[in-house]
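Below: one structure in C-alpha cells.
With one protein chain withheld, the remaining protein chains of the complex are depicted in position.
Right after this comes chain A.
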Amino acid sequence: MPFLQPRVDGELRSLLDDHAWLHRMVDALGSPVNLVLPGQAVENVRRFRASHRARHLGGHVFFAHKANRSRALIRRLAAEEAGIDVASLGELQSALAAGFAPERIMATGPKSREFLWLAARAAVLVNADSVEELTRLAGIVETHDLPRVRVMTRLSGFPSVGTTVLTRASRFGVPVTRLGPLWEALARHGDQLDFLGVAYHLDTVGLPEKVAALEGCLHAMDEAARHGLNPRAIDIGGGFGVSYLAEESQWEAWTTELTGAVLGNRPPLTWNGHGYGLRNEGGKVRGALSVYPAHRAVAGPAYLDRLLDTESMTLRRPFGTLLLESMFDLHIEPGRALLDQCGAVLTRVEEVRDDGHGETLVRVAGNSADIALEQHGVLMDPLLVARDRSAQPDPATASPVGVYLTGNLCLEADLITRRKVFLPGRPRPGDLLVFVNTAGYLMDFSAGNALMQPSARTVAAYRGHDGWQWCLDENYWPVTGREETA
C-alpha cells in the first residue's frame, strides 16, 4: 500500500497514545482541536543550541513566530533560552505580551512606520529589509528622541563561486552588489543605528544556495569593517526543514507510484489525476514534483550542522570555524524546524461514503484552512483513532482502504488531501483522524471564518505532576503555582 506514515516521536507520541483523552478533547471542544506542546518546542530549542555550543559559537535562536500563532508556545519559549522573530506589528505586540525581553526580539520583513516605531520604542533588534527602511527608522529614532537601535541588514542576490548557482529571485533584502549606499546610510545615522551585522533568509532546501549566501555575508562583514563599522553578528534566517515521514522507503515508493500514475501505468493515486507538478507529455514525464520533500535525510539542527561544517570555497575553512574565529555571533530564525513534533490537529469523522465511481470519501469536521497540508504541499497520512478501542484496526491483520479526505465547506475545492490516503481500516463516523506534526504552518496558517464554520480551539498540553494536563491556549502561562521559595 502506498502509505505515507508520519514520524511521531518524543512527547507527541506519548500524548497520542492516550486515545480516550483525544476523544474527550474533541467531545468537549468540538472538531477540529489544535493541540500544541510547548515542552517539545523547548526541547527543539535545546537541540539547536547544541549546534552552537559544540562549536563555541555565540548568538541566539529566534523562533519565527509566523509559523504558529499559539500563545502558549511563545510564552513558554519566552521562559527559555530562546528569542523570537516577529514579522508584523501584531507579532511584535504578541511577543512583548508573552514576556520576551526586547533584547531577544528581532523584527524582520518589510515594516510599516508603526511597526518601526514600536520596535524602536521597545528597543528590539531591527533586521532591516532595505536602505530606505534604515533611513526611515533613523528618522523615527531622531524625531521621537528614542535610544539608539540595534540593527542588522538583510542582504540578497549572492554570487556563487566557480559555477553559477541560479537562485530564486528574492523580493527582500539589499543586493550584495550594491552595498555602497548601505555603508553610507549606516555611517550617516551612526547616532541612531548601532549596526550589528548582516542577514539572509533563503526560501530553499538547497544547501549550495545557503553556502553562497553565508559566504557572501562573511565578505560583506569584512567590507563593513573596512568602512569603519564594528560588525559582530550574522543572521542566517530559517529554512532548516522538517522530515515528516517515518520511512524514506515509503516516500520513494509513493513518488515512484505517482510517476507511474501520471504515465497511466497504474490507477490514479490522486483526485482527478492531479500530478503535483508532474504531467504526461507524449508518454514522458515533464515538469517537477512540486511538493515538500516529506522525507529528508538531513533536517532541523542536523541541517544547521551540515551548513556549519561545509567548507567555504573562497576561505577554505568550515563556516562554523570562520564564524568563531571572526568572533561573530550566529543568529538563526527557525520556524518550521523549531515546531517539529510540537502539535497535531484532531478532527472527527462525520461521514464515510462511496462516491459511486469506486472511491471512498471521508468527510471530517474541519477544512483545508484548518489543516493546510495541501496548501503547503506536505504529504503525510493522518492517524486513525477509533471511537471504540476494540474497533481500532490492527495494522497486522486489517485490510487498508484508500480514501479521499474532504472538509466541511460546501466547496468542490475543499479537499483536505488531493492524494488518496491509505488508512489501516475503513473509518467510521465518530472516529478521529489526527493530523500530526502540523504545528509549523500547517495548523491554522490561513484559517478564517469561511462559511461560518467554527474555528478550531487551540489547547496546550503539558506534563503536570500526575501525567498530561491541558488548558486553553490563551490560559497557558509557564508557571506551576508551586514556585514558593523555601
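Convention: a residue touches a chain if its C-beta (ideal position, glycine included) is under 8 Å from a C-beta of that chain, and two chains touch if they have at least 3 such contacts; residues count from 1.
The definition used in the following text is that contacts and distances are computed from a predicted model.
Asker: For the complex's missing chain, which UniProt name, "Cysteine synthase", "Acetone carboxylase subunit gamma", "Xanthine dehydrogenase family protein molybdopterin-binding subunit" or "Branched-chain amino acid ABC transporter permease"?
Answerer: Not shown, but named in UniProt as "Cysteine synthase".
Asker: From the list A:S112, A:T143, A:T177 or A:Q375, pick the residue that touches the absent chain.
Answerer: A:Q375
Asker: Where the complex has a chain not shown, which of A:M1, A:A101, A:M327 or A:A391 is the residue touching it?
Answerer: A:M327
Asker: In the full complex, which of A:T108, A:S130 or A:T255 touches the chain missing from this view?
Answerer: Only one of A:T108, A:S130 or A:T255 touches the chain omitted from view, namely A:T255.
Asker: Check the options A:V285, A:L361 or A:A398 and report the residue that touches the missing chain.
Answerer: Final answer for the missing-chain contact: A:V285.
Asker: Which residue numbers on chain A touch the omitted chain?
Answerer: 56, 160, 162-168, 202-209, 218, 221-222, 225, 238-239, 241, 248, 252, 255-256, 259, 263, 276-277, 284-288, 290-293, 315-317, 321-322, 324-327, 336, 374-377, 441
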